[in-house]
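Here it is, the structure in full.
Note that one protein chain is taken out, while the other chains of the complex remain in position.
For chain A:
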Amino acid sequence: MYLSLSDRPASAANRARGRTARPRVARLVVTLGVVSLLTDISSESVSAILPLYLTSVVGLSTVAYGFVDGLYQGVSALVRIAGGWVADKSGRPQQVALAGYGLSMLARVALLFAGGVASISTVISADRIGKGLRTAPRDSMITAASDPAHLGRSFGVHRALDTVGAAIGPLLAFLILWGIPDGYHTVLVVSLGFAVLGVVVLGLFVPRDAGGVRRHEPLHWREALTRPMLRLLLVAGFLALLTVGDGFVYLALLNSTDAAAQWFPVLYVGTNIVYLALAVPLGRLADRVGRTRVLVLGHLPLAGAYLAACVATGLPGALAALGLLGTFYACTDGVLAAVAARTVPDELRTSGIACAQTVVALARMGASIGFGVLWFAIGPQQALVLVAGGLALAVGAGAVVLRIGPSRQQDAT
């Protein structure tokens, strides 16, 4: 008997039901998707203008901002675990999520009045802490509201809505600045409006007990570290160590095609469009063929993106790299939460999700730092090829550890 990750439909009956009459996506999942959409409109409209606003209006040195930005990515990852633990301990993920969304909303208010390096970095860190707090409880509520057989699809729907918000935000900021050339404050005010709407929808339409689990005994951290969870952390963490920042892929494209400089700021849009388009189909595929399998094999498109970025010449190569990068996100982002949620006891679900997301986030930060060294030591092309090769090997090793090879059919029981 193999105790592999129980991320697949438990019974044949379940699967049959899934194939014939697909149940609707739970209303709560859509509601949480709308909350994320509104919040992403808010945060991405600000992100789009923040560097320009800080340098041209506030007069802040971008050097200072870049440093602060990197620092708080780390803080956000650690806060996430705390958020998950509190959500499980209290049995109230909705309230922890509400606190996270609320904190980011308050940060939007403060941003209107912040004027110096210190105040702006405080505001930005508050926003990041809010993001760290809310992510795992939200994913926990998505899991609780979903039919386990269709969890991948639920996360796909949520992430697609989330990405729509991320696309609308910069567009909205552009429209405002198009009408009002120096209308940075208007963007901030409108952004605050969307943040308020997100918090209100969450507070009004997501029940206070959503995702809560009744428990009889005190919780212990250790119980979250089940064997399947440890195996997931090992594999996902190891793969994340070979997941260097997207920025490097964009920089490689910038290096390999001379005329690409003016496209540099729009490259992430291409990635987002592909992510948006594939989030639901790949979530469904994960439900059908096994979520762990899609999670691990989903790193192959990433390896492909690295290869495409260093052999890319002109538009086709660039498009291939962006498409593969978007596919990677669609295979892994929501699916990781879906897999993590099913590897721990229900009453520790939020902690489990937070733990997996934190390990992956920290490993990726480490990967980016280490890769930076490699980038200069052996050259961009060579470094990317090396990492792509490493990823391919790691995917193979991961498939063995998680037992998701072709013989998976026999392992199911």
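To be clear about the criterion, a residue touches a chain if its C-beta (ideal position, glycine included) is under 8 Å from a C-beta of that chain, and two chains touch if they have at least 3 such contacts; residues count from 1.
Note that contacts and distances are computed from a predicted model.
Only one of "Cytochrome c-type biogenesis protein CcsB", "Energy-coupling factor transport system ATP-binding protein", "sulfate adenylyltransferase" or "PD40 domain-containing protein" fits the UniProt record of the hidden chain, and that name is "PD40 domain-containing protein".
Checked against the full complex, the one of A:122, A:186 or A:226 touching the unshown chain is A:186.
Considering A:116, A:281, A:314 or A:396, the position touching the chain not shown turns out to be A:116 (whole complex).
The residue touching the chain not shown here, chosen from A:85, A:155 or A:250, is A:250. Residues of chain A that touch the chain left out of the display are 43-44, 47-48, 51-52, 55-59, 61-67, 69-70, 73, 116-118, 166, 170-171, 174, 176-183, 185-186, 189-190, 192-193, 196-197, 200-201, 204-205, 245-248, 250-251, 254, 258-269, 271-272, 364-365, 368, 372-377.
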